[in-house]
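Note that one protein chain of the assembly has been removed; the remaining protein chains are unaltered in position.
A and B are the chain letters, set down in written order, and residue numbers restart from 1 in every chain.
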Amino acid sequence: MSLNPFPRSRNRGEGNPSNEDPRGDHTSEGREGVALEDQVLLKPWGQEATTAPGGDQAEQIHAIGPWSLAWRRLRRNKVALGFGCLFILLVALCFLAPVYSSDVAHIGPNQTNVTGTIKLNGKVTNVVSVDGIPIGPTLSSRYFFGADSEGRDLAVRLLYGGRTSLIIGAVATLIIIVFGTLVGLLCGFFRGPIDAILRPLMQLIWSFPPVILGVAVGTALALGGIGPIKGNSLLVPAVIIGVIYVPYLGLPIRGEVLRLGQQDFVDAARVQGMSPWRTMISEILPNAASTIIVFVPMMLAYAILLEAYLSFLGAGVQPPNSSWGTLISDGLQYIFTAPYLSLIPGAMLVLTVLSINVVGDGVRDALDPRAQLRIKT
Amino acid sequence: MAERLLDVEGLKVSFVTDEGVVQAVDGASFTLDRGEVVAIVGESGSGKSVSVMTLMGLTRGPNARFGGSARLRGEELVTATEEELEHIRGKEIAMIFQDPISSLSPVHRVGDQIIEQIRAHEDVSKAAAMDRAVDLMERVGIPRARDRARAYPHEFSGGMRQRVMIAMALSLSPSVLIADEPTTALDVTIQAQILQEVRKLREESDSGVLFVTHDLGVVADIADRVVVMYAGQIVEQGTLDEVFYDPQHPYTWGLLGSVTRMDREPPKRLPAIPGQPPSLVSPPEGCHFRPRCPHAFDRCTELPSLESRVAEAKEHLDRCWLTVAEKREKREVNGRIGLSSETVVA
Partner (left out) sequence: MARFIVRRTLSALALIFAISVVVFGIFEVIPAYNPARAIAGRNATQTTVNEVSRKFGFNRPFWVQYANTMKLIFTGQVIDYQYDLNVVDQFKERFPATLSLVVPAGIMWLIVSIVLGSVSALRVGRVSDRALMVLAILGVSIPVFLLAEVLLYLFAFKLKIFPNTGYVTFGTSPAQWAYHLILPWISIAVLSIGFYSRVLRSNLLDMVNQDFVRTARAKGLNQGRVFRRHVLRNSLMPIVTMFGLDFATLLGGAALVTETVFNIPGVGQYEAQAIGNLDVPPILVGAMFTGFFVALFTAATDIVYALLDPRIRLSG
């Protein structure tokens, strides 16, 4: 079929780059099956909806682009929307960290307070007891989630750490999307020497377990940095994570572009005299766009998780910065005496990643709805 | 009168979707007798495939709703349990699908797939079933059948694959054979061979055949009776001669008019019925064909009933309010049958 706004890619979603479907595409000339969605006239990419000669069927058929259809489906997915709101809430909270710190808790994230006291239920209590046990969650404005062994306010550190984790995740995801798409497009479209070099490179990176690769490079760079970037800059883990995951997007995009390149509409563009670059950008890219969009939440979740792993193993965020990963790692020493120190940052991390994943699933279902409603007339 | 082989009455099939309720089949009634070939004709979206698949319960799902009745020798199919249907499928009613490459399992050998059907219904040994499968394959004209039975679907050409499907469908001598556009995915020369197989089947056995197609040439070739469907409804029904030589519904005129004939001058424009089929979620009021019909008049806002209007042909039904005389006049365009002068260029 020539004009296909939503190619169905089996590999979409859980990132399985080397598993190109050997059966290829099942399209036969004259297939009469009409998927339900095609009952309304789908607008192919870059063209106006056409009506057949002889009539304006306006009262019966209205053209809906594939993006609007997807958006409508997403809106109906209450669970995904709910978790989406949760995610936005968590992000907002983290970015309000400075406000929380100054106006609610009245203490900075790195401010220690070992000898301090607070008023709890009327009684004056030590923030850190004489045996070194810090105060647990008070659920009040100060030390809402409790204190750590240095008397620092966990809630404040949680929000600041969250900011770090989210920023690193976002930057890494940006790197992944930009470079993954670029590399995928170049390899899939131009093939030849570009592909011969980049593809094995991507496969090599892809074959390494991300944790090991990340820890190795992270540890090394944390020591001395690279060039003008210092070892404890936040850019270091962000770039490492970004580069590690580029193939996770690059390889599927490459596969998709390869497949799209064989479709008729590409030949049509070429015959019209479009330059290769223009074809790549204006014909192929929009059709690969749905794949890319599905990957965004997925990669964000992966990036945030990997940062936690790296920081836990000491190869990610370095002091004085803190992230959820470092908080969990620090807190684990006290798991028996003050479990909340690691469990609460852990819970925040899991909730955030969970929300992203649920929304990601929802986006994927909206863009590529399956099973339930495909009928053939 | 003894019960008919297949008696479908007021069959309704609808699907609940995000966009609304799609009324895929809206009260279809037709019959099939032994040894008959009934062709069901229509364009995409007419409901022809959904109708026949419903007979085998293949359209059942959480979103599907059914109404009306379909009786196989008196046994009700629409409300049959899944277990009852599993007994019927393959044994009493068998089906050939449109696209043989995707309709056969790619990872099982062809002979095994035929054996699977036989052994699902009869208690025979694998060896005996294989003998029967080879025999069937020979009967449908597959050379070196015993060797080819060990091959996989992708090792066959399109025509041969379709013959395999036919062999599989015939393996238990079903009373009803449903062919859902079996030749659409094949090229014309192979099409002729497949039709030959269907003709042979009709001669050699007692089965009734429901042949779903959009190709009038094929219909003319093998059908005894014709059912024309549009937007989920039957708009015309009758013997082959009745429908082809005395068509009573404008849609049928359009179909007949759009056939390009080799014994005439080639047309300046390819004839087509203008417009698009209507939405099945909110069909037009009254006659479903009204928006596209050049002969529509005020009565057409009332849904025409499906009944016989031609005096001498009690079994020739149609859904058009025009009188028979008006129909016979309006359908003559430039010396042949067609929808209107725009659609037929002599």
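The working rule: a residue touches a chain if its C-beta (ideal position, glycine included) is under 8 Å from a C-beta of that chain, and two chains touch if they have at least 3 such contacts.
What you see is a predicted model, and the numbers here were worked out from it, not measured in a lab.
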Touch criterion as defined above, residue of B:17, B:44 or B:102 at the omitted chain: B:102
Candidates B:62, B:143 or B:266 - the one touching the absent chain: B:62
Residue numbers in chain A that touch the chain omitted from display: 10, 13-14, 16, 18-19, 22-23, 26, 79, 200, 204, 207-209, 211-212, 215-217, 219-221, 223-226, 231, 301, 305, 308-309, 312-315, 328, 332, 335-336, 339, 342-343, 346, 349-350, 353-354, 357-358, 361, 370-372, 374
Residues of chain B in contact with the chain not shown: 56, 58, 62, 82, 85-91, 94-95, 97, 99, 102-109, 116-117, 120-121, 152, 154, 165, 168
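Just so it is clear, only the chains that are shown with their structure count from here on.
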CA centroid of chain A to CA centroid of chain B, Å: 49
